[in-house]
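Single-structure report; data block below.
Removed: one protein chain of the complex. Kept in place: all other protein chains.
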Amino acid sequence: MSDVFNIDGREVPFTPGQTVMQAALTAGVFIPHLCYHPEFKPHGSCKLCTVKVNGQPASSCTLPAAAGMEVESNTPEILDKRKMLLQMLLVEGNHFCPSCEKSGHCKLQALGYELEVMTPHFNQFYPNRPVDASHHDVLLDFNRCILCELCIRASAEVDKKNVFALSGRGITKHLIVNAESGRLADTDFALADKAAQVCPVGVILPKRVGFAVPIGQRRFDAAPISAHVDEFVPVAPARQGERQ
Amino acid sequence: MNAQAVKPKVRIATTSLAGCFGCHMSFLDIDERILPLLDVVEFDRSPLTDIKRCGPCDVGIVEGGVCNAENVHVLREFRNNCKILVAIGACAANGGLPAQRNHLDLRDILEEVYQTDPGVGHGGIPNDPELPLPLNQVHPIHEVVKVDYFLPGCPPPADAIWKFLTDLIAGRTPHLGHGLIHYD
Partner (left out) sequence: MPEALATIVTEVVDKHGRDGTRLMQILREVQEVHGWLPPAAITAIAAAVGWPRARVESTAGFYSFFHTQPRGRYRVLWSDNITDRMLGNMALMDAMCKKLWLEPGRVSEDGLVSVDTTSCTGMCDQGPAVLVNYRAIPGMTPERVEHMTELIRKQVPVADWPAEWFAIQDNVRRADILLDNDMAPGVALAACFARGPADSLLAASNERSWREGVHTHSQGPSATLDEIKKSNLRGRGGAGFTTGIKWEACHHAPGETRYVVCNADEGEPGTFKDRVLLTRQPDLVFEGMTVAAYVVGAAKGYVYLRGEYRYLLEPLNAVLSRRRQQGLLGRGIGGQPGFDFDIEVHLGAGAYVCGEESALIESLEGKRGVPRNRPPYPVTNGFLNQPTIVNNVETFAAAALVAAKGGDWYRAFGTAKSAGTKLLSVSGDCARPGIYEYPFGVTVAQVLADCGAADTQAVQVSGPSGVCLADNEFGRRIAFEDIPTAGAFMVFDRSRDMFEVARNFTHFFAHESCGFCTPCRVGTSLLKNLMDKIADGHGTQYDLNEIYKLNQLLQMAAHCGLGHTACHPLFDTMEKFRPAYQRRLKSLEFEPAFDLDAALSQARQMTGRDDAGAHLESAEEAAK
């Protein structure tokens, strides 16, 4: 049997060149993820999409699909690890959902609900990450950054501006902007940039439109993130960049 | 006496540490469901009873994070007396709003508030032994004592609290599905 693999007992077809994640999402099988985005190349850093393939752990977003693979995804062991990864992200930054404009639209939060993360569990790092409100149209709140690099990739690949980059390493790794002053206002960043629209959490926020959608009608209020699987289906390369 | 009356009531204590009592208010939002609840539970130390010291209880529900020495004493009192300790709300779970001061140096905060600020900054930093000293940082309660269950939300909706309590009282592992788990 060619071009089919198995995920938690369900058959998933794939086309050659697709990753396990791309094939699964296309087939309507949700795999939790944060650094994956349908319009960008796989990144493999958040590790939320970790699965076991033929008994061996792997990142499903970067692993090319192969015929006959036996993929485990929603097993208690793997769900437990994904939960720990979410908890790590929650304590690494300062995630105070009640004051966040992205609440209800945030993928980190939605995955927390999906995986029933009731507590950050680990000890909080409480890092000091000042916000950058210098830009006329956009606020940067680094407290919530999960270092998925989507804004970096969008700014480099789609906007051709390279507004964002990472500096530091390990637990001190952090987002920087392309200006000697370190201020977003001194870059050529614009609200219409692709990079302004890809943040899965509440770092890059348009000003003057906060809390526009009432509670109850927000993106992940009505249905859990796993029910939004069709929104994450990879865009064919020809169409990449079209979708907002 | 019928058999039901013999069954002992579940004894519950509640408190708010560095919190706003919003979680308690949300609890009261269970409205008339409080009547059947009182058939099966009774309250020990709680803002609802005005009992000042916590006695032996089945369940302790703690709202708010730990921001000062008194919070530590109360939290330990709850842990020592309650079989099951529950963290309720965002502040108990991750420090919440009070923890937004954590990136500031406490010394700078005290100076700003009690010495520099033109409004109240005249009397100097209070040093009355009756007052609990603030901790350098605000902490979630699970960093100070072992916590058995967490109920997130700011506040958790009344329905979530109701579901949680009824599960617990019925001897089930509390389980909130989609729509009841909220971090905001």
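We call the chains A and B, going by the order they appear; numbering starts again at 1 in every chain.
Note that a contact is a pair of C-beta atoms (placed from the backbone, for glycine too) under 8 Å apart; a residue touches a chain by one contact, two chains touch by 3 or more.
Here the structure is a predicted model, which is why all the values come from computation and not from measurement.
Engineer: For the chain that was dropped from the view, give me its touching partners among the shown chains.
Structural biologist: Taken over the complete structure, the missing chain's partners among displayed chains are A, B.
Engineer: Which of A:46, A:65 or A:154 touches the chain that is not shown?
Structural biologist: Among A:46, A:65 or A:154, only A:46 touches the chain that is not shown.
Engineer: Using the touch definition up top, pick the residue from B:11, B:24, B:45 or B:139 that touches the left-out chain.
Structural biologist: B:139
Engineer: Provide the residue numbers of chain B that touch the chain removed from this figure.
Structural biologist: On the side of chain B, residues 69, 72, 76, 80, 105-107, 110-111, 125-127, 129-130, 132-137, 139, 143-146 touch the unshown chain.
Engineer: Which chain A residues would touch the chain omitted from the figure, given the whole complex?
Structural biologist: Residues of chain A in touch with the missing chain: 42, 44-48, 50, 57, 59, 62, 64, 81, 84-85, 88-89, 91-92, 122-123, 125, 146-147, 162-173, 176-180.
Note that in this section only the chains that are shown with their structure count from here on.
Engineer: If you average the Cα atoms of chain A and of chain B to get two centres, how far apart are those centres in Å?
Structural biologist: Taking the average C-alpha coordinate of chain A and of chain B, the gap between them is 32 Å.
Engineer: Which chain A residues qualify as touching chain B in the complex?
Structural biologist: Residues of chain A touching chain B: 90-91, 94-100, 103-104, 109, 112-114, 116, 118-121, 123-124, 126-129, 215, 221, 223-224.
Engineer: What residues of chain B sit close enough to touch chain A in their complex?
Structural biologist: 87, 90, 93-97, 99-100, 102-103, 137, 139-140, 142-143, 147, 149-152, 154, 176, 178-179, 181-184
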